[in-house]
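One structure follows; several queries about it will come next.
For this depiction, one protein chain was excluded, whereas all remaining protein chains were kept in their positions.
Moving on to subunit A:
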Amino acid sequence: MPMSWALLVTLLLAGAGYLVGRSRAFSSAGADIRLMHSRPTYHGASVALLTVAPALVVLLLAAVLRMSGLLAADTAATGIAVLIAAVIGLGYGISRINAAFQARNAVERMVLTFLILCSMIAIATTAGIVLSLIFETGSFFQKYSWHEFFFGTEWTPRFDGNSQLGMLPLLWGTLYISFIALLVAVPIGLMAAIYLSEYASPRVRSIAKPLVELLAGIPTIVYGLFALITVGPLLRDAIAQPLGLGNSASSVLTAGLVMGIMLIPFVSSLSDDIINAVPQSLRDGALGLGSTPSEIVRQVVMPAALPGIVGAVLLAASRAIGETMIVVLGAGAAATMSLNPLEAMTTITVKIVSQLTGDNDFSSPETLVAFALGLTLFVITLGLNIVALIIVRKYREQYE
């Protein structure tokens, strides 16, 4: 691999540049360090950075050119170009050195540039997500009418074309499962947070709180397997078959229950923060008027914390809507719209996975529809997050 050799040589050059720069700066000041603007190490560092930076720029440029197809995968030529850039940088760096050269300022400017570039990666990521989603969704809507996608009630992708790709059954499944998950997670999580912050002794709190939060550290694939082999068959044998409501182990209720368990720590730790942010003086006032602790929680703490808790629920909802592995393993693949919670239904995320795994043909609407689904998912969760953040932020201002 000539590329990694070029990089290695560049690093060696930078190391040499550091040593040369340092000693040269020292000798240019006549070995009197007081005459120099910057300490010799900064001179060395400035040379080293000037060697590495142009080489990296050339490397990135070559990578971009190769991706856009303008350049063949000729790594030997790019390797030499990288080396030339490094040598030029090295020469320029060494030539700049004299006692009056403000090496420290130069180095700090370069480091600051690096810091700024790194913080731009967040923006680049968002831009990458939005652009790739919009771009592919655009080419999907050229092949399939947007009207039928958003308002169609049939989801039957076929390989021979002529598919019905209506999103509504998927959206219904997503919302139904998320609703059940929130129905489980919000009361349990909220009561757990109330108990931990208002009632539990420090000892109980120090044991129970990490235990509850352990649930948050378990990967979702584990919950998925739990739904698939334990909860699903249990619900089928105990509820669905005796009542004649279905024969499927994967169902809305299975996925919803398990997802609810997953969200308990999420709801409880968020509401714990919010409940703790309610000033103690409010509680003391209510206690002084003769309230019992539960009356304080219900009539003082809850109303004060309500906006924050609504925000926490919205965040949990956005988590539930975007959750993938539990629904892939627990909810099933049938795109149906029904009210029966023991029937298998499917979600947006399940269909993204099933349309994009395996051999993809990026010109067929059956593959591209996954990007449209992804964009829908992104917009829904982003909207929920923004509303939640606004609510939480507004509420926090009240007590500060």
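The working rule: a residue touches a chain if its C-beta (ideal position, glycine included) is under 8 Å from a C-beta of that chain, and two chains touch if they have at least 3 such contacts; residues count from 1.
The rule we apply is simple: contacts and distances are computed from a predicted model.
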Seminar exercise, completed: Given "MaoC family dehydratase", "Sulfate/molybdate ABC transporter ATP-binding protein", "Acyl-CoA dehydrogenase" or "Phosphate transport system permease protein PstA", the protein name in the UniProt record of the chain not shown would be "Phosphate transport system permease protein PstA"
Seminar exercise, completed: In the whole complex, of A:L196, A:V252, A:I309 or A:I391, the residue touching the missing chain would be A:L196
Exercise. Looking at A:L12, A:M120, A:L289 or A:L306, which makes contact with the chain not pictured?
Worked result: A:M120
Problem set entry | Residue among A:V222, A:A238, A:L289 or A:L306 that touches the chain left out of view | A:V222
Exercise. What residue numbers in subunit A mark contact with the hidden partner chain?
Worked result: 1, 4, 63, 66-67, 104, 108, 111-112, 114-116, 118-123, 125-126, 128-129, 132-133, 135-136, 187-192, 194-196, 198-200, 208, 211-212, 214-215, 217-226, 228-230, 261, 264-265, 268, 292-295, 297-298, 315, 318-319, 321-325, 328-329, 349, 352-353, 356-357, 362, 370-371, 374, 377-378, 381-382, 385-386, 389
